[in-house]
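Please read through the structure below; I'll follow up with questions.
Of the protein chains in this complex, all but one are displayed in their positions.
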């Protein structure tokens, strides 16, 4: 299968400068924080390849819409019927795990494409609902639910990590907008 | 027809305005007419008016499923301009603009054509290239359109935000001084009155349900909710419903119908002196004589005949308005509404004969048909009367989609690169 | 703002996540280069634009990103059915007045 050059995470000679690194905001009911960098791939594959990919990645790729699975610091989010976002927060590169697989698939590294922001607190859902039109009640969007959707004028990927906690992923150049949007919304979310 | 004038008003004031005659009659349909126009909007009524006045054809019926002027004529934001890029478009819109100037006198009906200037804003280098291309083409076509610096634009329209810190700063603008607005209802009513007094039958609440064709294929008349009405010539001017009527005649059209919304604010004292359009920020605004800010929104993304659209479309529009005119956030939206606009693949109208003998079609004006009303009616009347298009509308055929000879103003504006 | 059932996500989602993609079931010729001018015009420009039941394409652009088909009444804007891309035009429509 297609081999992108799998990057061993080797020491580099230059500094990595993640966008918005370390930004935080805390108001009544909700705390926002730009999360540390993580390894990510956009994984595409037909049904027949899912088992092998799950095995290689060490996390069972979810088959049900709007769900995610997680294991050992690695989360796989169902984004579409043949599409997953795999996020590794344990410092291992999922791209490398897929590199030697021969089953039909496409794995593309997007670690730098995405930025993650955590939204935590009793007003977290209300904060996101300032600009996200999905029903974020626990019935409709339980813990573990994951979905690509809209926040204001940009696309995000939303993952509910706990009853009152979400992970918002967006593209790098939209992160300033997303963080500003969430910050403004947070101020009104306790209402 | 009793002439309208200040003297007539004074005379009527003395007797409690009881002496006014009907502006148009509401006759029962005859069995047959020389020409049937389907659709009593501005374009249809203008067509009937010019059939009567220019071509002497008065045995005409204008059939309307609702009330005259109740479609897009009565639902648009009344922007009038002619500063189009291509010769074909410039030709027809400037023909219309010349007729707007003097239309009140022609119709003896104050259509309130107000050449208060239409300004189109450039927000980036690409906009400047595109708008300057228009200015140069217009100049060589004899159409007024001038380039303004941001400062000159602000002088012409004081509420304009020309701050360099704006998200999309104003980098310049074009101004067509002859552009402006008119009173939409008055246009329909003025043409209706002018046509009616010359013998044209305007038949409201009469929906066309079928188009009857002879064995040789030619048009014989239309089935309606008020019975069959015969005619050797039928002109379809049904805006959003044009493809529905054309389908009845067996002609499938390159048309799609979308909801288009608009809104007005509560009336305020004069604050906005001209028309401002920004294609990049998506804002279209003027102020009516009554004092309402008149704001055009974009189309919804799906085909619909519901005459309603989504709230998010209005949001998108007002976002842009408040970005360009930040003092307006405290203004209030008084009324919003939707129309159905029929759009062709190249966003230019079809004003032509059809493959069916005796059937003519005037459609596809998209979001900008109001400005063309007098010109469109004038050349469409010619097309029907002579069974041959006027040189001005000759390029606006149905066949152009087969040959590829499009008149694509939108494509010419291209896209950001 | 419409509410649209995505056949891949298996639930109704807000219109903001979707992008309309025009009339459905217009087949691109397998031998495109040999298509006549008339047929190309029909394929690329001529549209049904029905007042009533429309078969149309949508993309769940900001959701699962899949294209799919929908049956909708263009007068009420009510969806009758949505189904996956590539599936045939449904023979029967729920609740449709024929």
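When the chains are written out, they are named A, B and C in that same order, and each has its own residue count from 1.
Rule of thumb we're sticking to: a contact is a pair of C-beta atoms (placed from the backbone, for glycine too) under 8 Å apart; a residue touches a chain by one contact, two chains touch by 3 or more.
The criterion applied here is as follows: contacts and distances are computed from a predicted model.
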**Per UniProt, the name of the complex member that is left out, chosen from "NADH-quinone oxidoreductase subunit M", "Sugar ABC transporter ATP-binding protein", "Sarcosine oxidase subunit alpha" or "Dihydroorotate dehydrogenase electron transfer subunit"** = "Sarcosine oxidase subunit alpha"
**Fill in**
Whole complex considered, the hidden chain contacts A, B, C
**Fill in**
Out of B:51, B:92, B:120 or B:137, only one touches the absent chain, namely B:137
**Asked** Looking at the whole complex, which of B:43, B:116 or B:201 touches the chain that is not displayed?
**Response** B:116
**Request:** Give the residue, chosen from A:30, A:61, A:86 or A:110, that touches the chain omitted from the document.
**Result:** A:110
**Asked** Residues on subunit A that touch the omitted chain in the whole complex?
**Response** 1-5, 7, 10-19, 37, 42, 44, 46, 82, 104, 106-114, 126, 129-135, 137, 139-140, 152-154, 171-174, 176-177, 180-181, 184-185, 187-188, 191
**Fill in**
In the full complex, subunit B touches the hidden chain through residues 4-6, 8-10, 12-18, 20-26, 66-70, 74, 87, 101-102, 104-105, 108-110, 112-116, 123-126, 128-137, 139-142, 159, 167-168, 180, 183, 185-186, 189-190, 204, 265-271, 287, 289-291, 306, 308, 310-311, 314-315, 318-323, 326-337, 400, 402-406, 408, 410-417
**Prompt:** List the subunit C residues touching the unshown chain?
**Reply:** 1-3, 14, 19, 21, 28-29, 31-33, 35, 37, 40, 44, 57, 59, 61, 65-67, 76-78, 85-86
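Quick note on the criterion: only the chains that are shown with their structure count from here on.
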**Asked** How many angstrom lie between the CA centroids of subunit B and subunit C, rounded to a whole number?
**Response** 30
**Fill in**
Rounded to the nearest Å, the gap between Cα centres of subunit A and subunit C is 30
**Item:** For subunit C, residues contacting two or more additional chains
**Value:** 1, 16
**Prompt:** At which residue positions does subunit B touch at least two other chains?
**Reply:** none
**Prompt:** Given the complex with subunit A, which residues does subunit C contribute to the contact?
**Reply:** 1, 8-11, 13-14, 16-17, 62-66
**Request:** Flag every residue of subunit C that touches subunit B in the complex, lowest number first.
**Result:** 1-2, 15-16, 19-20, 22, 37-38, 40-42, 44-51, 54, 56, 72, 74-77
**Prompt:** Can you list the residues on subunit A that touch subunit C in the complex?
**Reply:** 65-66, 79-81, 83, 133-134, 147-150, 155
